[in-house]
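== subunit A ==
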Amino acid sequence: MSLLDILLILLRIAFGAFVPLSFVAVLVWMERRGAGFFQDRAGPNRCHVMGFRAGGLIQNLADGVKLIFKEDVVPAHITHKFYFILAPMLVFVTALLCFAVIPFADVLVIGSKEYIMQAVPLDIGILWFLAIVGFGVYGIILAGWSSHNKYGVLGGLRAASQVISYEIPMGLALVSLLVVYGTVNMTEIAQYQGQLLFGFIPMWGVVVQPLGVIIFIIAAFAETNRTPFDLAEGESEIVAGFHVEYSSMKFALFFLGEYVAMFVSSALIVTLYFGSFQIPWFATETLLFYATEVAVAIMVGLPIGAYFFAGWIRKNNKSHYDRPNDPRRREATVYIGLLWLMVMLVEVVLLGYLVFAQNGIADRLLVMILQTGTFLIKTTMMCFVYVWVRWTLPRFRYDQLQKIGWEKLMPLALLNIFITSAVIVSFG
Partner candidate 1 sequence: MGAKIKVVERKGKTFFEQLYLIEIFKGMAVTVGHFFRNLRDNSNLYVRHYPEVKPEITPRWRGRHRLTLHEDGSIKCVACFMCQTNCPSECIMIEAGEREDGVSEKMPVKFEIDLLECIYCGYCVEACPMDAIRMDSGVFSVTSSNRENMMIGIAELIEPPGAFNEDEYQKGVG
Partner candidate 2 sequence: MGETVKLFVNSQEVEVAAGKNLIDALAVAGIQIPHFCYHPALGADGNCRMCLVEIEEGRPPVVPACKTPAMEGMKVVLDSAMIKKVQQDMLEFELINHPVDCPVCDQAGECDLQDYYMAYSLEESRMDVPQVNKKKKLDFGCGVVHDQERCVLCGRCVRFTRQITETGELGIVNRTDAARVDIFPGKPLDNRYALNIVDLCPVGAMTSSDFRFKQRAWFLTRDKGVCHGCAKGCNMYIDHHREKYGDDIIYRYRARTNLQVNGYFICDEGRMSYHLQNNDRQTETIVGGASVSFDDGIKAVVEKLNQAKKPLMIVSPNSTVGQMWAVLRIATLYGGDVSGYSDGYIIEGSGDDYLIHEDKSANRRGLELLAIKQDRAHLLETLGNADLVLNFDNDFHFSAHDIEVAKLLSEKDYVAICSHRLTAFETASVVIPIASYSEYDGVIINHDDVIQRFSRAVHKNNPPKDIVEITRLLGGAITDWKRAWPGIRQTISLLREVEPDQIPEEGMKLMNSGEPDVTA
């Protein structure tokens, strides 16, 4: 095993482990500020470090500090302390493990070696995901049960029955998808979506499986216990459900787990239905072929984008009341300065690439970075959909939830399998 091998293994594992975690911060921020803007509020924007609010991101830091320093209460009535402590770990770890099989870029070819860009390069891909995600709900059930609390048990039970109900349509939707792709390997699925249908439509899952994508997304919402399917928490009826007895970092683990799960499930939806890391019309080979042009296009586009972004910062980062020497103006100036600094940095790197390192391995790295970026942007957008749905739709009633799962989604998923199979069999 060469040094490069070890380096790339470390890189991929680091990506698989730390990207979901860092995205938690982004997602929580997106959720809160997003909720604010959806409801014509501001969202958290007061926390700051020496006057820098980072658009509200500092609030996450404050929350993190608070959660770490809070008293970690294990109520005296809890008899199964081991399971009580195990539960949040289970929720968190399973959510994180799911991400391991998701490819974030196309296979990297260096010399004669191929590196599959997944944290864990497994062939079984989607099956791993299904196995682990089903395991995650054990954490919730365990938490509810070991809390020895009626609300906790109710929350746990709800989560259990909800997962059973929605894993079936989810699995069935996947069946028809797999019939189309003909593989369970995630990287191959992603590569498949780089093709073009009729020569001009990107052959994404959403195009070939329009009914499947709806079923899958709904089921994925239910699997992650997000609104409108967050009955396991149900603040209004069962106070907080399964995590009612948890505090401090144990609660924080549930919280992190929930957002990691949301990120992972977004990543999965993107991988299966929205072309994964593929940039539409620019398959890996095309990108490699036009690497120079792409680099130039970025060098030109980046300052233009940054200019508008700077304008937006200037416009919105100000105090909305009379204030002498508005410190937020100064704050904005710093942000804009930093923005241009970053742009300069990227420009310099790209210039260096154009001048010194064209062709060969640098092309492939550039493509990898572009694809990773595309993947993350798509996933973030999917996460935004999660937030968007949460602040639009009210929670389902419990019977409605079961009704949709069994009476609507399952027949639809079966119908979808039938249609898909018929089309595949007849056209080829």
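How were these candidates chosen? In short, all candidates are chains of the complex that A comes from, given by their letters.
Quick note on the criterion: a residue touches a chain if its C-beta (ideal position, glycine included) is under 8 Å from a C-beta of that chain, and two chains touch if they have at least 3 such contacts; residues count from 1.
Only a predicted model underlies this, so the values are computations on that prediction, with no experimental measurement involved.
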- Message: For subunit A in this complex, identify the touching candidate from 1 or 2.
- Response: 1
- In the complex formed with candidate 1, which residues of subunit A make contact? 34, 36-42, 214, 312, 315-316, 319-321, 323, 388-389, 391-393
